[in-house]
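Dropping a structure here in structure tokens format, bear with me for questions.
Removed from the display is one protein chain of the complex; every other protein chain stays in position.
Take a look at chain A:
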Amino acid sequence: MTTHTTTPAATGTGEGGTVLEATGVTMRFGGLTAVKSVDLTVNSGEIVGLIGPNGAGKTTFFNCLTGLYVPTEGRVAYRGTVLPSRSHLVTQAGIARTFQNIRLFPNMTVLENVLVGRHTRTREGLLAALLRGPRFKKAEAESEARAMELLEFTGLAGKRDHLARNLPYGEQRKLEIARALASDPGLLLLDEPTAGMNPQETLATQELVFAVRDQGIAVLVIEHDMRFIFNLCDRVAVLVQGEKLLEGTPEVVQRDERVIAAYLGTPPEEVAAASRPGGAEDGPGAADGAPATTAERPTGTPDPGARNDTGGHGPAGTEGGEKA
């Protein structure tokens, strides 16, 4: 994925087709492999979850999708078109994202934040701004109308003139979603949208994501809140140590022993029995991946038949445990 020309691929486009198709995405930072050959497909109208312990490479994978990183190998296609590796062009193409640690424009008002999101869908340059012709005014009015619509949608219309920094945490998250939606995306990537929220706020976010989906926007969401993920998603992919462990419906993932092991660690006796699986190979941003480091041990043991019921994308649950 080094070129960013728009080469149309053969995959089906249009309604009901594949929105996002990532094949063999690998991201290496020097000798460290943060994401290893991950395949993921998001179909139109779907909500797909991406879970995994801290440091599993979820955010790195997101950054590869949105052009913030250029993946070392692999290919990311949006509606059959290979995506450019520059983040503003990715947004232009139709993928919008939010960030794990909120990245609003803190000293801009709520409305202005959403208006910035309209950037890719408007054209007016410096000359238009200086001359203020009727087209400029029309475009500004339309942008503002659309932004207000989104603020109504997320329930922030009453706070349009507040500074983003002064909003409560939950509303900042909502504003980030509104800002992302302002670019009229076909796919919305949410990076831990409920982190730090209380149960009511989480529930509200869930409703919001459903409402987004109902507008025909596919959603890919990273989250640690399992209840949220399993309520929300049509499909869940599990990322452990940079590799996709398995992918399936929430029920399947929920029951899978390897997932449980990845999150909670294996019982102590098993760990003691095994050779020490060293925790030094987490991806960047692996802050506190304590339980994650022991995760690879049992991956070989359970039967592989429990996974892959949604079409088996690539080598989803292969031997995930080898060392880098």
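Heads up, the rule we're going with is that a contact is a pair of C-beta atoms (placed from the backbone, for glycine too) under 8 Å apart; a residue touches a chain by one contact, two chains touch by 3 or more; residues count from 1.
Note that contacts and distances are computed from a predicted model.
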item	value
Absent chain [UniProt protein name; select from "SCP2 domain-containing protein", "Probable glycine dehydrogenase (decarboxylating) subunit 1", "NADH-quinone oxidoreductase subunit A" or "Branched-chain amino acid ABC transporter permease"]	"Branched-chain amino acid ABC transporter permease"
Residue of A:R28, A:R75, A:H162 or A:H224 in touch with the missing chain, whole complex considered	A:H162
Per the touch definition above, residue among A:L32, A:V70, A:V116 or A:I260 touching the missing chain	A:V116
Touch criterion as defined above, residue of A:T66, A:T154 or A:Q241 at the omitted chain	A:T66
Sole contact to the chain not displayed, among A:K36, A:R97 or A:R258	A:R97
Interface with the undisplayed chain - residues on chain A	66, 68, 86-88, 91-92, 96-97, 99, 103-109, 112, 115-120, 122, 124-126, 128-130, 132, 136, 139-140, 143, 159, 161-163, 165-166, 179-180, 183
